[in-house]
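What you see is the complex with one protein chain gone and the rest in place.
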Amino acid sequence: MQPHLSRRAVLSAAGLTAAPALLAACGTDPAGPESDTPQTGGTLRAAFAGGGADETLDPHRVNLFADAARAKAVFDKLADLGTDMAAVPRLAESWEPGADLASWTVTLREATFHDGSPVSAADVLYSYRRIADPEGTFRARQDLAPIDLDASTAVDDRTVQFVLHHPLAEFPNTLAAFGAYIVPEGTDDFAAPIGSGPFTFAAFEPGRSFAADRYDAYWDGPALLDRLEIVVADEESARVNALLGGQVEYAHDLSATTARANEDNDAVALVASPGSNMLGFAMKTDRAPFDDPRVRQAMFLLCDREQLVESVLSGRGRIGNDLFGLGFEHYADAIPQRERDVAAAQALLAEAGAADLSIVLDTADVGSGFTEAAQIFAEQLREGGLGVEINERNADTYWSEVLTEGQIASYRSGAMPIASHISQRLLTDSPTNITQWHDAAFDDLYLQLQSTADETARQALYDQIQQRLHDEGGYLVWGFADWIVGTAGNVRGVEQAPANTLDWARFDKVWLA
Amino acid sequence: MLAYAARRAGLGAVQVLAVAVLAFALVELLPGDAAVALAGDQPDPEAIERIRTAMHLDEPALQRLADWIAGLLTGDLGASLTSGRPVADILANALEPTLVLAGLTLVLLLPLAIGLGVAAARHQGRWPDRLITTATVGLYSVPEFALAVLLVSAFAIGLAWLPPTAVGVPSLLAEPAVLVLPLLVLLARPICSIARLVRAGMIEALDSEYVAHVRRAGVPERRVVLAHALPNALSPATAQIARTADWLLGGVIVVESVFVIPGLGTALVDAVNARDLPVVQGIAVVFGVTTVLVNLAADLVAFRLAPRLEIAR
Partner (left out) sequence: MTRRRAELAAILVLLSIPLGIALVGPFIPAAAGDRTQPFDPAAPWPGTDHLGASVLDGLLDGGWGIVVTAAAATALAYLVGFPIGLAAASTRRRWVDEVLMRPFDLLLALPSLLLMLLLASIAPPTPWMLVLIVAFVNLPDIARIVRAAALEAAHRPAVEAMWLQGEHPWRIATVHTARSILPTAAADAGVRLVGAFYLVAAASFLGVGAGPEASDWAVMVDVNRGGIFLSPWGVVLPAALLVALSVGLNLLFDRLLNRREPA
């Protein structure tokens, strides 16, 4: 992706990512410029889009980025996801699978909640049982479904024995699930939450602001900032203005256009994380016209990915190869990049008896670039002789509608492990199988993958699954957008990281020069 | 006149209830419900069904409406479907910033708009009239967000005289500087339409036999304009001023989101997006009450300005 990124953006991002390295080397490199020595103190104000008056601090109810950023400041999970989506131990010190991969032993590290009590196995089991409550409506419930929590036990204060319903080679991903935070046993009221995270709760006004102070006894070393404030600004332009006007030091989720407009502005630094947001179109493989693999392949071939990345993302992204998870662990890099080939597409359509096919493309204004991508893709399809009608749906209910309705729909996905993408969206009983991909052989392949302990053998299965999806899957993945964060000139230690990974919205290593 | 006001107040109560019911019906007609909206991009049908049950959305719509009205009669506005917070709390928090914005706008709007309208009418067809028309109509046809972008980049970012947003400001009145740019944006459009109506009414009034008669009686021109022509000219404008409350809401939605002011406009947009019916209905009640009161005030003012019109009926 580097050719697309401006030199300045790369340099500023590189400078910022260099900071933790310097932190590690601190003391051995006295020649470093003064402003690169981490300093303690100060308040960082960060602007996020929020959820209005209905916001809550219940970490198991996280839904929006602002929720996740707040939860992350106060709470910890057992594991979190690295930038390549591999699970990184957090409150868990280590994990060890049983021989059949259907049970896992997790050892906790020595950590304390903000009230001084230690984080124990009982807290872990309480938190997971609260999330998995069959009557409950917590988001991570689905992720924790493979765990048999009735059979799982606390071996001792710092050891949990998880028993699973079926083998799960990628179980550590589960420990890093979105919203699977550890709360003190018995907690059900989060008006003044107590967690084990780097900041202790100070104040919260739903839809407006949140403040938290450094927790000196944090297990991962105390944060550098004295105080973190998270303010809510829904409009991207408002976040930029607040940053430019010195009202905040960190503005989350900026557009590529804003990034371009501020490239030469020394007052702000831009941190772009490549490949964070997958963009594409989801075709329903169970109904006409996309139940014919040749029609799906024709769509793949008619798509001009470079043009979409250039015109929708202002070039701030990478082209996709009809596979989820570019740059992530287990991604099938070896599959050659698909190129546009209008003649081949027309031949396939003719063969399928669909030469003068007419389709309805669903879209909605649910994310930046969504309707724009639909309009440009429609034009590209028309160049191939297809008739295309764009159907703009209601943004609030779009995802629920296109899950079962329509033929082809604009689609996006945030970062998650490739295994989660498959289990949530591509198995016969997956809850959000938008491409309606129902294939027993494919299901078996995935079960086999999760039952394979050997890394190499498992990678071979990952490759096999992805080859199948690349050949005739329902997801047309045209690109991956950068995730852009803006900071004031004196902010150091903000890492490049896809949204919802460990280093994203992580403020315990951030400092003010 | 008291009887008239009492009759209007009774009618107002019916109006407010009707508005709330209408808002309920319209949100019910929107695709999806609060459970679907909450599920967002994780539309697991099983999860949606569980959320729906937890929110009591599986009960018939009429039952829920009846419950809500029963609650309203006892002063209970219900609770948000999404968070369970009492609607009264949400409204109380959102009301203050919007009241401050709308109140200050109205206070500034009336003298400015009436002054401009009268000035234009007295110079009808000459350059002050043309200038006022061009400037106000020109301003009116610039969309609010464009004006906001312009003002913010000039005065907040470029010159750094004023704060660009109200981010992190606990109370608008505590830091009046944050109010300047939002007020300018809010004032821009209503000034134009009211000044235009005042101008047209003034021209008509100055031309009437009544004013000609007053003039013949030797009343000074200044008094002719202010005491005799203006009251007659204001009645169409009064009808429009009553509607300003509605415009303010529209403008407030833009202004609140550009300047990050968590008021009623933001709350309404959030609630409609979330299909959070009790909150939408609560805001509809607040809005209905305000509109009824403002309309009542406008009618009473119109009655004071030109009592013979109502008496004639």
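All chains are identified by letter, namely A and B, in their written order; residue positions are counted from 1 within each chain.
We take it that contacts are C-beta pairs under 8 Å (C-beta built on N, C-alpha and C of every residue); 3 or more make two chains touch, one makes a residue touch a chain.
Small disclaimer: the values here were computed from a predicted structure and weren't measured.
Engineer: Of the residues listed, B:A6, B:L62, B:V107 or B:V137, which one is in contact with the missing chain?
Structural biologist: Of the candidates B:A6, B:L62, B:V107 or B:V137, B:V137 is in touch with the missing chain.
Engineer: Tell me which of B:C192, B:L230, B:I261 or B:V279 is the one touching the absent chain.
Structural biologist: Candidates B:C192, B:L230, B:I261 or B:V279; residue touching the omitted chain: B:C192.
Engineer: Consider the whole complex, including the chain that is not shown, and state which of A:S255, A:Q297, A:S420 or A:T487 touches that chain.
Structural biologist: Reading the full complex, the residue touching the unseen chain is A:S255.
Engineer: Please give every residue of chain B in contact with the chain that is not shown.
Structural biologist: 11, 15-16, 18-19, 22-23, 26-27, 29-31, 124-126, 129-130, 133-134, 137-138, 140-143, 145-146, 149, 153, 192-193, 196-197, 199-201, 203-204, 207-210, 232, 235-236, 238-240, 242-243, 246, 249-250, 253, 268, 272, 284, 287-288, 291-292, 295, 302, 306, 308-309, 312-313
Engineer: Would you write out the residues of chain A that touch the absent chain, in ascending order?
Structural biologist: Against the left-out chain, chain A lists 236-237, 255, 257-258, 260-261, 307, 310-312, 314-315, 363, 365, 371-372, 374-376, 378, 390, 392-394.
What we mean here is this: only the chains that are shown with their structure count from here on.
Engineer: Within their complex, state which residues of chain B touch chain A.
Structural biologist: The contact residues of chain B facing chain A are 30-32, 36-48, 50-51, 54, 80, 82-83, 85, 90, 93-94, 149, 152, 156-157, 160, 163-165, 167-168, 257-260, 262, 266-267, 270-271, 273-276, 279.
Engineer: How about chain A: which of its residues touch chain B in the complex?
Structural biologist: Residues in contact with chain B: 45, 47, 51-56, 63, 135-137, 139, 141-142, 205-209, 229, 231-235, 237-238, 241-242, 244-245, 247-248, 366, 393-397, 399-401, 403, 412, 431-432.
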